[in-house]
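Take this structure first; my questions come after.
All protein chains of the complex are present and in place, except for one that has been dropped.
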Amino acid sequence: MSAMDGALLQVRGLRKWFGGLQAVDGVDLSVRPGEARAIIGPNGAGKTTLFNLISGHLRPNAGQVLFQGRDITGRPPHAIVHAGIGRAFQITSIFSRLSVFESVQMALLAKQKRTMSFFRPRARLVVDQTTAILEAVGLGEQAKMPAGAISHGDQRALELAISLAANPTLLMLDEPTAGMSPWETGRTMEMIRRIAREQGITLLFCEHDMEVVFGTADRITVMHQGRVLAEGTTNEIRQNTAVQEVYLGSDEQ
Amino acid sequence: MDRTNSESELLKLDAINAYYGTSHILFDLSLAVSDGEVVCLLGRNGAGKTTTLLSILGLATVKSGRVWYEGKDVQKMPPYRMARNGIGYVPAGGRVFPNLTVRENLEIVRGAKAPQRWTVQRVFDLFPRLGDLANNAAGGLSGGLRQMLVVGRALMGNPRLLLLDEPTEGLAPIVVRSLEDLFLKLKGTGVAMLLCEQNHRFALKVSDRAYLIDKGQIRYAASTAQVRGSDELHRYLGV
Amino acid sequence: MTPETILVQSLGGLARAGVLFMLAAGLTLVFGALRVINFAHGSLYMVGAFVGATIVLRTSGNFWLALIAAPLVVALLGGLIEVSVLRRIYRREHLIQLLATYSLVLIVGDLVRLIWGAQYLSISVPNIFAESVQVAGQPLPLYNLVIITFACVTAVALWALFYRTGLGRDIRGAVSDPEMLGLVGVNVPALFTAVFMIGAFVAGLAGVIIAPSTSVGLGIDVETVVEAFAVTVIGGLGSFVGALIGAVIIGQVEAFGIMWVPRAALAFVFLAMAIVLGLRPYGLFGEPER
Amino acid sequence: MRTALRSQTTATPRSRIVLSAVAALIALALPLLLQESELLLVVEMLVLALWAVSYNLLLGYTGLVSFGHAAYYGVGAYTVALLWSKYGISPLIGLVASAAVTAIISFFTGLFCLRSVRLYFALLTLAVSQVMFTIVFEWYDFTGGDNGIHGIELPGFLSSAPNLYFFVLVVSVVCMLIIKAIVNSPFGGALLCIRENRQRAAFIGIDVKRYELIAFIISSTFSGIAGGLYAFYDRQVFAGLLNWTKSAEPVLVSLIGGMYSFFGPAVGAALFIFLNAFLTRYTTYSALALGALLLMLALVFPGGLAELASLARARLLRRGQHELETDETAAAQPTASERKP
Partner (left out) sequence: MNSEHRRPLATIAVVAVGILILGSLLSACQSSAPSSQSAGASKQGGETVKLGMATDLSGSAALLGVAGVNGVTLAVEDLNAAGGVLGKKIELIVRNTEGRPEAGTREVRDLIQREKVAALMGPVSSAVGLAESAVAKENKVPIFLHTSNTERLTVDLGHPYVFSVVPNTGIEGRAQAIDMAKLPYKTYYIIGPDYEFGHLQANAFKEKMKELRPDVQFVGEQWPKLGETNYQSFITAILAAKPEAVYSNLWGGDLVGFTKQAKGYGFFEKTFFTALYDVEVLSTLGSDTPNGVRGFSRAPFYAIDNPKIGPWVQKYRNRFGIYPSDWPIMAYDAVNLWAAGVKKANTFEADAVVKALEGYKFDSLRGPLNIRAADHQGDVASYMGEVGSTDKYPFPIYKSVRAVAGDKAWMPEGDIAKLRANPRQ
């Protein structure tokens, strides 16, 4: 199957239900190479479930996920990583007792399929690449610290570094600035934009902070109750009354 | 420490810095609720509303600052003592005891001693539909009924102060309107409330004062009249 | 194999199931509410049997006093253990909890030896139960039926405790959401102590009940807890109904397994466990760990 | 902070070399210093140390709790004993075979047990190991039942205690170094990732189940070698080697020594054997003493001796740095203890 209308990621009619709850209820999504796409929506809109379906953590009940024209629906997470989709998680998913350096180094080795090596000391492997990534995200100084002991903002940067180590074509970010101080938020988003630009990475992220969303995204997809409510440029979304209603509460008067 | 809180200040947060795990969530946050006053805390998802409530209840790590209730520092107080001292908590997402019946969810409460005590019957009078389902498992209730149940459960503790975490989330407009009436009625009985909300239309209708919170900091504090229609409201809540 | 044999064999299995259920109920209760795997549950059972037998021997046969007093002693011991040990490890990982309760097995085992010596004790079945009854033309020990009845009564009493009392309501609340329970004003630490004491009481009761039909000696703690543990796992940790069904399954598997493949008697319990977990990774009525 | 780091990285290798040399010297001198019974006690420590270190590859490095590792230890011991008693094969070849046999068996049992996760995985390993125990226990014609196989004859050069000691020393140290190399390899790093966060490990591209299975096999294989060495040490095997009470040993020993340090379990093993041998000499209530010790460990030092050691080290460091009295190092103080996981 050829890549339709040049889309990098194509999601078609994706559905997922938990018991009786329709968490994702027929979502279509098309992300072009090189764009920065934000997914927003109130709590419970289905953003996280959608992410989990794309990255292989959950299997959809119906629908398809195509990446670079290839069907990756329901593949296991490690296969999807090797296909070129990286994912950065919220805070709890780092390797807290590994050092910052080791965390990124292991991600590099895993991506390069070099982890089935039993006797080479890993300390000397991919040192330069690791250092480069750590420098890029501003963690060069902290390389030896245990990942669990660095500040929250730095952990988010580490999370990003681990995802970047997979050399992804598409990077999915799950609330990249959650829990950050305003200063860290600015710094982090600037860094993400810069790296994505430099390495030609397509971004797909969900975020609550509207400053971040409107400052970073090229296009925005708004989800509500498991469906896509609207999609468009930042300006289009800002002026969409349906979106405003979802966010500010419907005015019955 | 200073006990200069005026008598009317029922709850006072004094420059608290709160953490959840290693992440710093609240930055020098201060707010106050007077006796019988309804105050809302407005902000988007992830702004720090829930952490504010958890800090009061001693469930988040507060590394600096103090929380005063009835003029006492409550940082070391075990949760059940807080409940028995009149703090009622309405958690987000209809956090009922799913494997207990509706009635048991109410009866399980050990609250404060108060002259006018709440009883199961009074709660059922307030929410007749709950009364109809008294012996059903709470886990099977719809979102709206769960919300009523957690409110009713908090009332069963005869609270002097209610902490509410997004009570309208996911509720149909008609249910939200009935909650509006309820809260206004409760306000009449002299219960103080700290109401965390994203739905400012609802919150501003029932509150005396409002705080706007964003990224763990109070950005704006004013009376409801001032807040309504202000630029800040749009900036911190809208799109 | 005649129908009579099947009936007799399954009744014997049911008596075993009764005792196993009484132990598994306590294990599963403690796991459900406190989230602790109490390896020392068998030790409580052993203490119950020793205290019960001692009371009977000292009072020249007062079984009824033992039936009340011994479980109370065990419940007190349980309370002591909860307050001094378990309370400090609720937030720790399972492995540390197991280490702590395993060390309690060692400690209690040696304390029992210190108090009672290596001697095994034996008490007689109380006179009114000492008869045999005729079932399908075969004499059966009446006391077996007493054990089965007692297990049923315990099951009903526990059910009533859970579903008909305020304490039971609180316990069920703790099973689903202990944090919220504290926030509605329930003294959760005290509740946990009570839960553990109830589990200990039932274990002590099982110890007294079993004493007349066997010898009370060192080693019955581990011998029994391993099987009770398997019952709990097969039923699904935390599930009361699971404990009941699991006990019946193990009781019957042992009863008929011994008949057909006597040499594999040691493995029945574990084979059953491996098969059930292989098919249902969380046991019959269990839920994934939270 | 930087100063502290630098001083660590430069000082440690030198002290390590010195310490390794001292340890090697002591190891070489032991047969001269100790009586045979004490030397054999050290042999016992080495065997358990190897077993514990291989077990800890699973427990401490992969985050998998197995309650049935005695099965592989026992199978290793029985492989040596049975090859000798049934086919007259030299125990030296038997030792190699014990690795192969446990590797094959653990492939199948691991495949089965890893269907479950966490607590239920642990319980499945227990169930499977008890079934294996029953087979060994009941198969009188082949395994000799509960009393097992006695009087295994070792090759002539191993008949003296010092030679046996050196043999076990070399085998166990080489095996531990291999495990250490695995721990430090990319594969070991992948295991650490799995231990820390299974889900995230999958999302950096690691096939978690496959790695867990391989770790299970490696761990079981070295446990098998440890069991084989036990047959060398005791010259007898018995069914109890596979029983669940035996399975508790590597778990206890790893927890005593500290499961997050590589040699922690080895130190725990030495202490465990030492306590076992000496407690029983002074009291018949050794279980009481051991229980009290374990309870204290669980309540006060859940990190085991390693935690104790790092606390002591932090204190030592603090004192040393006070003498330096530079503000920079003083400022770095709290991090040393904060870094404790």
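Residue numbering begins at 1 within each chain, and the chains themselves are lettered A, B, C and D in the order written.
Everything below uses one rule, namely that a contact is a pair of C-beta atoms (placed from the backbone, for glycine too) under 8 Å apart; a residue touches a chain by one contact, two chains touch by 3 or more.
Just so we're clear, the structure is a prediction, and the values are computed from it rather than from any experiment.
Among C:107, C:220, C:244 or C:273, only C:220 touches the chain left out of the display. Annotation: of D:136, D:225 or D:266, D:266 touches the absent chain (contact as defined above).
The hidden chain makes contact, of the residues D:89, D:181, D:248 or D:309, with D:309.
Listed for subunit D, the residues touching the missing chain in the whole complex are 5, 8-9, 12, 15-16, 19-20, 22-23, 26, 30, 33-38, 40-42, 44-45, 85, 137-138, 140, 144-151, 160-161, 234-236, 238, 240, 257-258, 260-264, 266-267, 270-271, 274, 276-277, 280-281, 284-287, 305-306, 309-310, 313, 339, 341.
In the full complex, subunit C contacts the hidden chain through residues 1-2, 5, 8-9, 12-13, 15-16, 19, 110, 113, 117-122, 124-125, 132, 138-144, 210, 212-215, 217-220, 223-224, 254-256, 258-259, 262-263, 265-266.
Rule of thumb we're sticking to: only the chains that are shown with their structure count from here on.
Averaging Cα coordinates per chain places subunit A and subunit C 50 Å apart. Computed centre separation for the pair subunit B/subunit D is 53 angstrom, with centres defined by C-alpha atoms. Of all residues in subunit A, those touching 2 or more other chains are 148, listed in ascending order. Chain contact topology: the protein chains form a single closed ring, every chain touching exactly two others.
Residue ranges on subunit B touching subunit C, taken from their complex, read 57, 59, 78-80, 82-84, 89, 91, 95, 97-100, 104, 107-111, 153-154, 156-157. Residues of subunit A touching subunit B in their complex: 40, 42-44, 91-92, 148, 151-152, 155, 175, 178-182, 185, 208-210, 237-238, 243-244, 247-252. Across the complex, subunit B is touched by residues 166, 169-170, 172-173, 175-177, 179-189 of subunit C.
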